[in-house]
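Here's the structure we're looking at; comments come further down.
Apart from one protein chain that is not included, each protein chain of the complex appears where it belongs.
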Amino acid sequence: MSYSKPKFRHPDLPKNELGLSKTDYEGAISTLCAGCGHDSISAAILNACFEMSIEPHRVAKLSGIGCSSKSPAYFLGKSHGFNSVHGRMPSVATGANLANRDLIYIGISGDGDTASIGVGQFMHVVRRNLDMLYMVENNGCYGLTKGQDSATSDLGSATKKGRPNMYEPIDLVALALRLGATFVARSFSGDKKQLEPLIKAAITHKGFALIDVISPCVTFNNTATSTKGYEYIRSHADNMEVDFVPMREEICTSYKAGTTQQVCMHDGSSVHLHKTAADFDIHDRQAAMEAVYDHKKEGRILTGLLYMAHDSEDLHKVLDTVPKPLNALREDELCPGSRFLNSINEGLR
Amino acid sequence: MSYSKPKFRHPDLPKNELGLSKTDYEGAISTLCAGCGHDSISAAILNACFEMSIEPHRVAKLSGIGCSSKSPAYFLGKSHGFNSVHGRMPSVATGANLANRDLIYIGISGDGDTASIGVGQFMHVVRRNLDMLYMVENNGCYGLTKGQDSATSDLGSATKKGRPNMYEPIDLVALALRLGATFVARSFSGDKKQLEPLIKAAITHKGFALIDVISPCVTFNNTATSTKGYEYIRSHADNMEVDFVPMREEICTSYKAGTTQQVCMHDGSSVHLHKTAADFDIHDRQAAMEAVYDHKKEGRILTGLLYMAHDSEDLHKVLDTVPKPLNALREDELCPGSRFLNSINEGLR
Amino acid sequence: MRRIEAVNDFVIKFANVNGTGSASANHMFAKSIFRMGIPVSPRNIFPSNIQGLPTWYEVRVSQKGYLGRRGGVDILLCVNPQSMADDIQSVEPGGYFIYDSSKPLDQRLRRNDVEFIGIPFTQMCLREYDDARQRLLFKNMIYVGALAALLNIDFAVLKDLVGDQFRGKEKLITPNVHAMELGYQYATENFDCPLSIRVEHASEIGEHISYTKHILMDGNTAAGLGAIYGGATVAGWYPITPSTSVIEAFERYARRLRIDPGTGQNNFAIVQAEDELAAMGICIGAAWNGARSFTATSGPGLSLMSEFLGLAYFAEVPVVLVNVQRAGPSTGMPTRTQQPDILAAAYASHGDTKHVLLFPSTPKECFDMTAQSFDLADRLQTPIILMSDLDLGMNDHMSPPLEWDDEREFDRGKVLSAEDLDNMDERFGRYLDTDEDGIPYRTYPGTHPEKGAFFTRGSSRDVYATYTEDGEAYVHNMERLLQKFETAKEYVPAPKIKLAGKKTSVGALFFGTTASPCYEAIEMLADEGSAIDTIRIRAFPFNAEVEQFIADHDTVFVIEQNRDGQLRRLLINECELPPNKLISILHYDGLPITARSIAMSMRDSLTTNKVTPIRRKTAKKVKS
Partner (left out) sequence: MRRIEAVNDFVIKFANVNGTGSASANHMFAKSIFRMGIPVSPRNIFPSNIQGLPTWYEVRVSQKGYLGRRGGVDILLCVNPQSMADDIQSVEPGGYFIYDSSKPLDQRLRRNDVEFIGIPFTQMCLREYDDARQRLLFKNMIYVGALAALLNIDFAVLKDLVGDQFRGKEKLITPNVHAMELGYQYATENFDCPLSIRVEHASEIGEHISYTKHILMDGNTAAGLGAIYGGATVAGWYPITPSTSVIEAFERYARRLRIDPGTGQNNFAIVQAEDELAAMGICIGAAWNGARSFTATSGPGLSLMSEFLGLAYFAEVPVVLVNVQRAGPSTGMPTRTQQPDILAAAYASHGDTKHVLLFPSTPKECFDMTAQSFDLADRLQTPIILMSDLDLGMNDHMSPPLEWDDEREFDRGKVLSAEDLDNMDERFGRYLDTDEDGIPYRTYPGTHPEKGAFFTRGSSRDVYATYTEDGEAYVHNMERLLQKFETAKEYVPAPKIKLAGKKTSVGALFFGTTASPCYEAIEMLADEGSAIDTIRIRAFPFNAEVEQFIADHDTVFVIEQNRDGQLRRLLINECELPPNKLISILHYDGLPITARSIAMSMRDSLTTNKVTPIRRKTAKKVKS
């Protein structure tokens, strides 16, 4: 459990436009490992919603299965949440959004949840341009099942469980760009300054907004090149269930646009993050794809808002649904009644 | 049924290096619609295998479900075939290949089978670089279930069943390139001259070889801009099961490298195919992605071999399996016997 | 040769090649008889392909209103040389074989106990039309015309039907009528019309049962329309035969009936998903969020939805699934009918699960039950699975007209509004069994700024929806779900019981499309002196009436269309019945079960007094 509610609440905590304080945006106490990147992301979402003065109950939180997918329980406790099944959150989100276009949909997934079992659903929800924020809490491994490789790139660590990842990784940002996603961004869990504005922009965006967030798994995503202390624990737990998880601090960073930052992971390895510069054209899809590709070749991960469509038609537009939420239509708007049935009967004689 | 075996067989039919004639490469009589592009592809595979003097029984044919997926029954009758379940041929092919690396694997799929229900498996088989020819018989619709839109681009026809396709299409060639596929090509079912050499190259390639073949569905992929005759039939069958399928001729084409060809479809619509020029660099992945993208923007479909990796490590290489097929390992190579069990028991006391 | 003599009571079968437009012509044939006031039940027996393979269309004409398959063929109209040899064999002695005599008949195929009627359809077309497509299409109309003469069908009725079919495309009417006239004329000139088997206007032969109010409709269309009336707004689906037309019908009607008058926009959303998992996921998401949602699928789709169905059961999300059964297992025979998914649907998904099933028997019930299933789902907060089948779903059936009670209101079940929440003193507990019926209260997302929010999950939770691994809380919740299933018995449609009139210790139990031929078989046996009470099951869980019926009889036949006697198993399991009381009559060759075969099985069993379950082997010999 890594962040806990303050015991004492100051009577004049800062309030937002709705008169709510941050505590109104909190959720249950996290049961993730101390220092887990996912908790930082929860905090960022909480902050963004607070600052945007979003009514908590107008948000619906959706997820699949995994440590990441648990996290919707740990923010916005006044919102409904749906922790569904592994890899299938996109379809559940599609249905939810169709039922009520007036809520804000925040989907939380992991890299295993999205890039392995769920990659088909992910691709198809991108195609639908569903109006939602889709957050991948990307730690390059399966946290909840104890550290298997996932299908995304090895974020900051070349090996886990001793053997190198053997397959070409799936870059979700590149994939989404390719598939015509209308909002695509990448960030790092510990970089609040970058992450919070991205979340705000994504929520504001009408259509599908992907934020792929690098979010270190402090427990399993560790390399062989690790610190002495870490090696000690490895040896200790050798050939057994990993049953010792050291307490860690959250990894934070903050760096300027246009620069590269080396971020040191808990195990001593590092990732090189590069923030898009101020003059980056966020409306050029092709250029974005190339930039992502080029940075990768150089061993750097490009972060920031990478693409945003000028105009974006979400699924409701495509399906031409009424402005009123479908779940609010009254019986008389839905049921044609007996009169019409007679004409149907007539046509079937 | 669109192609039937010749009644009379000439005693001195041409033979290949194995002394086999083309009839040795035939399969059961096709039950597809007359003029269906899929039958042309079957013929091209048959020809390629004949000309390469491949022993038919050294080929294993795999497929999912659909008109396209039925077609493995219609060529190479002396090969084993496996018509599995919808969208899941890639995993079945993975297992088959792991069991016996010595056979040639030909997978046949449709655009529904690959890009909708099967897109997750498709992506992951690409990542594995499984040594196989993966052929998508792409007609932009669901043939066997009577004409629903599929997730691939609208090939030559803007609307089916009267309504426009509403979603951003998935371009399988672009997707495969993006995912690191080691052999990527596109062709047209009626262009034997292009298709047969591509099949040969793909079979020769060590690793995953995708050929996305545009293959017109003569029955369902029809546009509103259709001929009078067609409209008549539409009206006739209005609001009913489509139960009249006109007999059609196969659509053939042949054009030069570097040129664009307009191919007229059965319903009067057309596609613009552009063949890669002789100087196209097939080893530059990034360039291939751009070329595909650029042609698409201009409303043309780039055909030909688009990318081939200089060196390609297939799944067996990655997994470091023995050269001998796993299904041929003898019991004494697999079972450690009682002696070793004693040492295991010892370690558990 | 003694010819079969029959007025308004026979079976005619068409042997065609698929993709030649025959289905529409055959449909017109059946409908013309229906419009003459005579009950018909047409059945399309089609291959799993698009063009070029044998396809049949079997029409039962039955003044008595027997709508199930009877068994046997009295008239066979064959325009498909591929299947001709077998087709000839299938005709009953004394029946007719009508064929295309453009090519001479292979004399070895001739039978002496059948009357052969040759009409040169192909030659007539060659003479009359230049265009190859027209030749194919009009051939069908020609044989319909010929049949009109041979069977005494009212030609005016046929003409009207052509007019109806081509409304808006008037220029097509004349040529089609002309083609029929060609056939009519040829038959009148060359044969003694009408034949010994023929139809008469029902009114003319003074039948007292009037079917003038009845309609001819397929179950899938009815289910699609039922979803409109039931208030479905969201459908996620994936194409699969034979369920596709449920959604197609829903969409067709929605485009007529669900356009918002103010904006011209849609009061519905239909998404063709990437597969069945996603289709079910969409429905679950929508239902969780307070919209009525449904999907339709068949065999393989049901298997793929299994994980999600378990989620909906455990997380208590209402959702409606129309499962149009086909012959399994695996891909099986995708264009053949069966009832083989009973166990797979009832116990779908791992862990302890049970699902509510509805068994419609007619298009009217497809309509009624689909509409009702949304109320049931909301009321019970659990998936409702409508178990239709290919025979019911894809064939036209004669049915009483559809009805709707305008007084009836949607039952959205236990949903708390913002006001309800404001008026509540106690803490809201999503899984609190306040009413002791196992059904808790829910809220829709976005209802109230402060109260009523909860977290839905497929994992264990306490009554306040908080995650827990506490064994007691888990068991408490699982017991409540059982309790809810108990409650469901009060809400699901009751069985239909028909008593034999005289006291009997023998009962028959069946459901869905097995019902029609069963009723007919029971009447046959009644005529022979064997009285059998019947119960038609309409839902699972089975309620007290079902148990009572079985308790009241010594022997109960359970008739179903699958190999393993799945409904019988479910009955034994859930009602704790002695198995030897229930005698299976099974049929599962992919064609609808026939009245004759049921009667035969019952007769066998009653006379030899067997009490062990019997399995009717349809397989005599295997063709290789």
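Per-chain numbering from 1; labels A, B and C assigned in written order.
As a convention for this text, a residue touches a chain if its C-beta (ideal position, glycine included) is under 8 Å from a C-beta of that chain, and two chains touch if they have at least 3 such contacts.
Values in this document were obtained by computation on a predicted structure and should not be read as measured data.
S.K.: What are the shown chains in contact with the chain that isn't displayed?
M.R.: Missing chain, whole complex, touching shown chains: A, B, C.
S.K.: Of A:Gly107, A:Gly143, A:Gly190 or A:Pro216, which residue touches the hidden chain?
M.R.: Of the candidates A:Gly107, A:Gly143, A:Gly190 or A:Pro216, A:Gly143 is in touch with the missing chain.
S.K.: Using the touch definition up top, pick the residue from A:Thr219, A:Ser312 or A:Asn345 that touches the left-out chain.
M.R.: Counting the whole complex, the residue in contact with the absent chain is A:Thr219.
S.K.: Which listed residue, A:Leu20, A:Ala93 or A:Val119, touches the chain dropped from view?
M.R.: In the complete complex, the chain left out is touched by residue A:Val119.
S.K.: For the chain not shown, which residue from C:Gly52, C:Gly299, C:Gly393 or C:Gly507 touches it across the whole complex?
M.R.: C:Gly299
S.K.: Which chain A residues would touch the chain omitted from the figure, given the whole complex?
M.R.: 1-2, 31-34, 65, 67, 70, 85-87, 116-117, 119, 142-146, 148-149, 151, 219, 229, 232-233, 235-241, 243-247
S.K.: Name every residue on chain B in touch with the hidden partner chain.
M.R.: Counting over the whole complex, chain B touches the hidden chain at residues 28, 55-58, 60, 62, 72-73, 77-85, 88, 90-100, 102-103, 120-121, 123-124, 128, 315-316, 319-323, 326-327, 329, 331, 333-338, 340-342, 344-345, 348-349.
S.K.: In the complete complex, the non-displayed chain touches which residues of chain C?
M.R.: Against the left-out chain, chain C lists 47-48, 299-300, 302-304, 306-307, 310-311, 313-315, 327-336, 338, 340-341, 343-344, 347, 349-354, 429, 457-460, 462-464, 468-476, 478-479, 482, 562-564, 566, 569, 572-573, 576-580, 588-591, 613, 617-624.
Definition applied: only the chains that are shown with their structure count from here on.
S.K.: Just the number, please: Cα centre separation of chain B and chain C in whole Å.
M.R.: Centre-to-centre distance between chain B and chain C: 37 Å.
S.K.: As a quick test, compute the distance in whole Å between the mean CA positions of chain A and chain C.
M.R.: Centre-to-centre distance between chain A and chain C: 44 Å.
S.K.: Name the residues of chain C that each touch 2 or more other chains.
M.R.: Touching at least two other chains: 274-275.
S.K.: Residues of chain B that touch two or more other chains: which are they?
M.R.: 116-117, 119, 151
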